[in-house]
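The complex appears here minus one protein chain, its other protein chains still in place.
Our next item is chain A:
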Amino acid sequence: MRAEVALPILVPLLFGALSLIAWRSNLMQRVLGIIGSVTLLICSIWLLISVLDHGHVVMHMGGWMAPYGITLVADLLSAIMVVLTGMMAVAIAIYSLSSASPSHEKFGYYPLMHLLLAGVAGSFLTGDIFNLYVWFEVMLIASFALLILGGERAQMEGAIKYVTLNLLSSAIFLSAIGLLYGLVGTLNMADIAVKLSQTEHTGLVDVIAVMFMIAFGIKAAAFPLFFWLPASYHTGPVAVSALFAGLLTKVGVYALFRVFTLIFNQSPEFTHQLLLWGAAFTMLTGVLGAAAQFEFRRILSFHIVSQIGYMLLGLALFTPLALVGGVFYIMHHIIVKTNLFLISGIVHRLLGTYDLKKLGGVYKDRPYLSILFLIPALSLAGLPPLSGFFAKFIIIRAGIEAEAWVVTAIALIVGLLTLYSMIKIWAEVFWKPLPENHSSVDSSPSATPSSLAFLYIPVVLLGACTLFIGLNGQPIYEIAEASAKQLLNPALYIEAVLGETP
């Protein structure tokens, strides 16, 4: 029995329960946060190694066999995503030691964080489409509560948009599941794939496919229903927005990858063409939105949207190389984006604002922080030799090979505009002198060296990951390639779930 496939869900739930019991002691909760996230990371690496060794790892929960019970399945893509979840969990747990305020901790910051991680890991590992819906809801509830911790007016406003659109997405998702169940009479994803390939391909299948596309598209913040993201992500506590930026939208992307490679792969000339244009517009609107912004975290939020477009582009082109690019892009993006948000939090701790116009002079006082910013920022824009270069390179090469000229051109232009945004942040925050009416860097009372250390550790670690992927991309590329191979061959997944008894 391979326990590692269930542990990434059970570990955060267990530590969430433990930190609820320890609700009186903030210190205990912090310690549990660190232990829990490190345990999660260890379990996820165990899972990845096991998937690399044995192929798909499957567990039928409660001993109820597929297609009747709920099955947990880990293929390479899920395992990679879970490992990234573990890495982000550790980074955020360390960062929270310094960034979480005692009042947030008192109102369940850590239990909610664990619950959110469980929801994310559950979405990556489940092999049951209704169970996927349940994990989405777990995630949504936890993220909603985290977003409004502190209860400021701007937070409420952002959270309402966030919740409304996500509930709409859930409603569409649920109706699509209902229609699909009516058509094939099963909820197990592998079984759906088998049954759907046997039924006659009618218009209804396309309708259901598009409904899934809209539902997951909203979760992933794809065009045209992305505006909840830049409206809400910059309002929460900074560690929370960093975690959201890294993981939440990627769950939507993951779901799209899963559903449109495993289940709806019969008429790619329709579904994937639609995805292709969705991806192009997502890239373009995201980056143009960012160009108009002058708030640190809002710029980064808009860039999440535009980067989602690249990942979807990888899926939409639907060639082996494009899928490799999509998976590689997700890996690179989660690390880089979380890192950028964490850095914006450090700058806020130093200067007390996120407004670019009021910021400045960081390079003069903190040159090392500036370099730590440059690594993820330039990687996001896709400069060699950082991780983003390879991610973009693979996708654009796949686009050229597929002769999708227009979309490839858009992807290139968006890369340039991303660089423009990053340079804007660099020039405003780090390079230009501090505006005179603002207090100087070192006068901020809360920026003691020891509290800053906890903020710097995760930034340095994530920056090192980015450099590692950039300078030593081969093993990462090989993993991405192997996972793309699995995605393009759904028979393996189906056989792993339905074929053998563990």
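The definition used in the following text is that contacts are C-beta pairs under 8 Å (C-beta built on N, C-alpha and C of every residue); 3 or more make two chains touch, one makes a residue touch a chain; residues count from 1.
One rule holds for everything that comes next: contacts and distances are computed from a predicted model.
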"Leucine/isoleucine/valine transporter ATP-binding subunit", "NADH-quinone oxidoreductase subunit NuoE", "Multiple resistance and pH homeostasis protein B" or "Alpha-E domain-containing protein" - which is the UniProt name of the missing chain: "Multiple resistance and pH homeostasis protein B"
Listed residues A:23, A:130 or A:144, member touching the removed chain: A:23
Interface with the unshown chain - residue positions in chain A: 1, 3, 6, 10, 13-14, 16-23, 59-63, 502
